[in-house]
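The excerpt is restricted to a subset of chains, each kept in its original location.
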Amino acid sequence: MLLAYDQGMEHGPTDFNDDNIDPNFILDIALKSQVFTGLVFQEGVAEKYYPIGGVDKKNYPPLIIKLNGKTGLHKGEEPLSLQLTSVDQAIKLGAVGVGYTIYVGSAHEEQMMVEFRRLCDEAHAKDLIVIAWMYPRGKQVEGKENSKDVVAYAARIALELGADFAKLPYTGDPDSFAWVIKSAGATKVLVQGGSKIEEAGLIQEVTDFMKVGATGLAIGRNIWQATDPVGISQKLAKIIF
Amino acid sequence: MLLAYDQGMEHGPTDFNDDNIDPNFILDIALKSQVFTGLVFQEGVAEKYYPIGGVDKKNYPPLIIKLNGKTGLHKGEEPLSLQLTSVDQAIKLGAVGVGYTIYVGSAHEEQMMVEFRRLCDEAHAKDLIVIAWMYPRGKQVEGKENSKDVVAYAARIALELGADFAKLPYTGDPDSFAWVIKSAGATKVLVQGGSKIEEAGLIQEVTDFMKVGATGLAIGRNIWQATDPVGISQKLAKIIF
């Protein structure tokens, strides 16, 4: 159960309010809820906010550094997200794992697959966990970003490329998602939280995909945009663990 | 006689059913039929499924790592497949050989030839076998992907580039394929299995191209999509060896 907070890069401050714009607010949710098994930051935020050592660190979830990233300003372009941070820099910041987004279907997909594989081998050689953010995007998969076949293909690529975990969008129903999980094989599946939805729907969704074999959830906006972030975190944790 | 299982990357899970989506199912066919001289995997699948050492390994065919790959999501684009895995990583996984696809005729053909040559020299220096997947593709060869002249040209490029084996599409008749094999010279020819066809046709085809000098077959879907994978494997093996 990962708490994701790289939206400042991917979407910009429009996702934030006066509270959650501050990374300390997110660290606080993690500290108080004690249910997250990982915190996802870009390097800059980790460097300036995540406690590097000492007593405090023990109470926070382990750090996952997002190695690539892009802004959301490029409407109508085929998405490309490239390595910003090195594996060694992630280790220096105390990370136990790294994340990398592949825009499956994008005209630049091959470039990201090449970069991911190289980083994946390096991270494994240095004992880090590797999480692949597998997001169908671009004109070749337009309108099919959540379809069974496209999401299952995304899951399979994560396996063929050697990711330990694949973060995937939910297909909307447990039956089709069971096929996605089967396609991922030995690569474990984390479901992407996505935009904020109402609580009952979220809980139903999580219950559904956990039942068919998902390993967990990588969630952001549905936690730190919630009125009771700690409460909803703990409710979701009960379903997951 | 190679058992190919990189379709999860190249075509996605639509090629699979509930059984053959699991790499263990393919390992099982190999184990039970005892006729394959090589198993083709992408790095991720090899890493998580192929037995690295010990007693078990001896009963499985040697490992061939496919060094490059691309997804099948890019309709209407000139195909480009780039190195995903290093030769050293293939060795670490226990591979005895490596494979690399060149899309002959693609607008990106030169880029793949350059990358292939570099990898081929490195693999040879490290005592690995090098297999070139030579696939005519792209608008310059459209409609001629199986023609005598284009396939013979693909075979010749494999020789000029120094491949030990060229995996090639069948031209459809033994006479024209004899010219393909002649063009390949000292580079041995493996015929690509292709999509699933009915058994009698497959057996005729294999008989035909083996008679004119092909060295073997790299086959996937016609084995693991068959109702009796072990049976068909052994029938084909009788023709080949």
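When the chains are written out, they are named A and B in that same order, and each has its own residue count from 1.
Criterion: a contact is a pair of C-beta atoms (placed from the backbone, for glycine too) under 8 Å apart; a residue touches a chain by one contact, two chains touch by 3 or more.
The structure displayed is predicted, hence computed values, not measured ones.
Of the identical chains in this model, 2 are shown in place, and the full complex in the file is built from 5 copies.
The criterion applied here is as follows: only the chains that are shown with their structure count from here on.
Centre-to-centre, using mean CA coordinates, chain A is 35 Å away from chain B. By the touch rule above, chain A contacts chain B in their complex via residues 104-105, 107, 109-110, 113-114, 117-118, 121, 140-141, 149-150, 152-153, 155-163, 179, 182-183, 185-187. Against chain A, the residues of chain B that register as touching in their complex are 6, 8-9, 12-14, 16, 18, 21-23, 42-45, 47-49, 69-71, 73-75, 77, 80-86, 89.
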